[in-house]
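Submitted below is the structure of interest, expressed as structure tokens.
Just one protein chain is left out here, and the rest sit where they should.
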Amino acid sequence: MFSFCTDPSILPDWQWMACYLTTGKHMSIYWSVLTVFLLLAITAPTALAFGFAGASAARSRIAPVSWLGRGYIAIVRGVPDIAFFLFFVIALDQAIEYLRHRAICPDWTEPVRQGNDFVVCAAAKMPLGNAPQWIHETYGFGLAVLTFAIVFGAFAANVLFGAMRAVPKAQLETAEAYGMTPRQTFWRVMVPQMWVYALPGLSNLWMVLIKATPLLFLLGVEDIVYWARELGGTKTSRFTEYPHGDWRMWYFLALLVFYLMFTRVSEIVLDRLMVRLTRGQATTGGEAQRKAAT
Amino acid sequence: MSCLQTIADYGLRSIGIGERLLPREDFTLCQQFTLIGSGMIWNIYFGLLALVFGFMLATAVAMGKNAQSKLIRKPSEWFIFVFRGSPLFIQFFFAYFLFLQLKGVHPFFDPFSAAWLGALIVLFLNTAAYSAEIFYGALQSIPKGEVEAADAYGLSGWPRFKRVVWPTMLRLGWPAYTNEAIFLFHATTLVYFSGFPAWQQRGDALYYANYFADKTFNPFIPYPILAGYFILLTLVIIGIFGLVNRRLNRHLPANTRQKMKLRMNLIR
Partner (left out) sequence: MKSILLTTAAMAMTAGMAMAQDVVRMGTEGAYPPYNFINDAGEVDGFERELGDELCARAELTCEWVTNEWDSIIPNLVSGNYDTIIAGMSITDERDEVIDFTQNYTLPDPSAYVAMSADVDLEGGVLAAQANTIQAAFIAETGATLVEFATPEETIAAVKNGEADAVLADKAFLTPIADEDADLMMLDKEELIGGGIGLGLRESDTELKEKFDAAITSMKEDGSLNALIAKWEIGDGF
């Protein structure tokens, strides 16, 4: 990185550190921090969409749709946390390949499960065996996002379901009295008002989501936890220019601080957002704001 | 090999009693049920002890956060923030490596890097922080009339705390605390997936479930078994906490009693 990095063994401490922290290997951990942000940026809206769909389905007057929505919420929330993550990615991967296998190779006669092997025809592989590396990475990341979105979607669905019910009944009745159809009532009256009731739950969920990101490690994505372990381990001088002892504690301390700062910033932003959304609402918070203003 | 024989061999495998070698081939359903069930011993051990000790610390920290004095309030707030603001997964890793370093300083720290103590400490502190926040919230919402009534009866200091504030705090915080307890038990599955190593292949339920999924390349059997065990455990917790909740609310008229509202939580 820096011009003085040619022979690290003779450098003074701070320069050595500067060189050490900018090796190609360290770039990987910085990239994985960006991966965390990317994951959050994609997962949060996706999970919210899943949640919205789930909550709307659960409220539906058509019984099967309602069961589907309620079932989705109940099943995902009932299964213990990481077991779900460990199980789901494999299941999802195999399910996708199986479906493609069925669609693409209909005349394949052998069973898909042959003892230990899960065999599908080559054309059904996801991603295709000859795909370049970045597609494999993106696919893996995509599966992780989908897993996160499905799990957190169920939690979001629960929050939104509660929020929809919290919208004062009188509002909906008024809308009906004005001759709005159920669809109009839903989109024009309920949806705009439910957010203030959903926000505390959703911001809690956001915090949980942030704290769930290290579980990418369990999904096999080479994430910050992987790199912290790999970079922190003892290095002998034969295989690196920067030999050092067991520094894993310091790497994980850095991760700890990173997450603390991240959650703190989120907290502050969400608090501000809450103040914004409460303005003019028929809630205790809104009332307090109104009184403070006068 | 009959199933009873398997249970005799592997029923207590997770604490080192019984057959030394884990099954290597021809995995039967019975083996999976037995070993994963055996691993539950550790989940219950971690969950139960952390809950009991965490409860005591949580009460103290909640009082601390509610205190007037800045000297007491600030450390309590920081304690809660550090443990609630960072992922438990990272806390496990960090604690393990920290205990390893401390081991080099003094032999007193020798047992700390083993899961049975080290992971227990992390879980204990973690649940204490989460519960303290719950109890603090409950303290804040104690009706002021109750405290004023206590004052009118001449109660103050410790008697007032013991007979009025503390029971009311528990009553108000109990539904949320139930969730925390369920959640703590679920979190115990993280222990052997973080830094803490498994000795002689003695691990918790997820460790064995993962072992079978690795060996059979089929996740569709061990993980549902694990999920089944956890749903059972969750039901037991709900039952026990429900009984306590009834007791806490027994003085109230039936229609104002607080209903237990269960909110499953996810990874912290």
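When the chains are written out, they are named A and B in that same order, and each has its own residue count from 1.
Here, a contact is a pair of C-beta atoms (placed from the backbone, for glycine too) under 8 Å apart; a residue touches a chain by one contact, two chains touch by 3 or more.
Only a predicted model underlies this, so the values are computations on that prediction, with no experimental measurement involved.
Novice: Touch partners of the unshown chain, restricted to the chains that are shown, please.
Specialist: So, spelled out: the chain left out of view touches A, B.
Novice: With respect to the chain omitted from the figure, which of A:Q15, A:S28, A:Q171 or A:N204 is a touching residue?
Specialist: Answer from the full complex: A:S28 touches the omitted chain.
Novice: If you put the missing chain back, which residues of chain B would it touch?
Specialist: Against the left-out chain, chain B lists 20-21, 24, 100, 103-104, 110, 113, 197-201, 210, 213-214, 217, 219.
Novice: With the missing chain put back, which residues of chain A would touch it? List them for me.
Specialist: 23-25, 27-28, 86, 89-90, 93-94, 116-119, 125, 129-133, 136-137, 139-141, 143-144, 218-222, 229-230, 233-234, 236-243, 246, 248
Everything below uses one rule, namely that only the chains that are shown with their structure count from here on.
Novice: For chain A versus chain B, what separation do you get between their C-alpha means, in angstrom?
Specialist: Measuring from centre to centre gives 24 Å for this pair.
Novice: Going by the contact rule at the top, pick out the chain A residues touching chain B in the complex.
Specialist: Against chain B, chain A makes touches at 77-83, 86-87, 90-91, 113, 116-118, 151-152, 155, 158, 208, 210-215, 217-218, 225, 228-229, 232, 246, 248-249, 252-253, 255-256, 259-260, 263-264.
Novice: Where on chain B is chain A touching in the complex?
Specialist: It comes out as residues 81-82, 85-91, 93-94, 97-98, 100-101, 186-187, 189-190, 193, 206, 209-210, 213, 216-220, 223-224, 226-227, 230-231, 234, 263-268.
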